[in-house]
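Every protein chain of the complex appears in place save one, which is left out.
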Amino acid sequence: MANVIESRLADMGIELPEPPPPVAAYVPYRIAVGLVHISGQLPLVDGELIVGKLGLDIDTEAGMAAARHCAINLLAQLRAACGGDWERVGCAVKINGFVNSTPEFKQHPQVINGASEFLASAMGEAGKHARSAIGVSSLPLGAAVEVDGAFHIR
Amino acid sequence: MANVIESRLADMGIELPEPPPPVAAYVPYRIAVGLVHISGQLPLVDGELIVGKLGLDIDTEAGMAAARHCAINLLAQLRAACGGDWERVGCAVKINGFVNSTPEFKQHPQVINGASEFLASAMGEAGKHARSAIGVSSLPLGAAVEVDGAFHIR
Partner (left out) sequence: MANVIESRLADMGIELPEPPPPVAAYVPYRIAVGLVHISGQLPLVDGELIVGKLGLDIDTEAGMAAARHCAINLLAQLRAACGGDWERVGCAVKINGFVNSTPEFKQHPQVINGASEFLASAMGEAGKHARSAIGVSSLPLGAAVEVDGAFHIR
């Protein structure tokens, strides 16, 4: 799968960022019993955070783009977790998509599809995952979306 | 346990629905390292979604019923995940119950008991699980409750 992922990313014109180092008493990912759990990723693009609240000041399209950037950062952490050896990655298992949204917002699935579709594009069948998509009242630093995930790793 | 679950469901007058096929780039469940992670289930009953916000326009009793329906759909996905062979299911491990609620709502445990009690009724000791119950600002399509879960599967 190794080269496939890298070449798919290249086809999409995506270069995975260097994942930021841990800034607190927690770590970006932890491997145990064949699963790697990755910390909630924010939609950071070249150091800029996509902020906003769905249903208020950012639309569904922009929310999808934010979710996609969360997933790109998730994949960057996954690459670090497997030491750059994609052969060690079995598959995506579960992602949780948290949408910063108003009490009336209803389009969480569309927003989080931005993350799901990216993972499927980059990883193919192995990128398909179980997921939950929920609306939250607020997110760190005002981020529009946050996505965490668990992957099978060898 | 196999026949026990089916006969308990029959005793409760519950027929598990056919789980809906995946509608996006994600899947209803994913099995890895002996755990099956099941996507967030909504309170869909015969194609009708139970919508509403606890503390605003749906009461705790109705919220419990919604949570119970989420758990019925979770069990339907679990049955699909084990190919109908309940012997493959070890136990429920963890569920997350997301309650669409106002900022003042406090009765999340009672609401999510609708899911927990159903799982314990259907699966007995094996149905007991760790859980988190939280209030969220909004849910997909305006659903009143969403529940996801992880189960031990062989």
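Should a chain be cited, it is by its letter among A and B, assigned in written order, with residues numbered from 1 in that chain.
In this section, a contact is a pair of C-beta atoms (placed from the backbone, for glycine too) under 8 Å apart; a residue touches a chain by one contact, two chains touch by 3 or more.
What you are looking at is a predicted structure, and each value in this text was computed from that prediction instead of being measured.
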| item | value |
| --- | --- |
| Touching the absent chain when the full complex is considered, from A:Leu9, A:Leu139 or A:Ile153 | A:Leu139 |
| Hidden-chain contact residue, picked from the options B:Leu35, B:Ile50 or B:Cys70 | B:Leu35 |
| On chain A, residues whose C-beta touches the chain left out of the figure | 22, 24-30, 32-33, 35, 37-40, 53, 96, 98, 100, 102-103, 136-142, 146, 148, 150 |
| Footprint left on chain B by the chain that the document does not show | 33-35, 55, 90-95, 99, 101-109, 113, 116-117, 119-120, 127-137, 150, 152 |
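Here is the rule we go by: only the chains that are shown with their structure count from here on.
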| item | value |
| --- | --- |
| Inter-centroid spacing, chain B versus chain A (mean Cα positions, whole Å) | 24 |
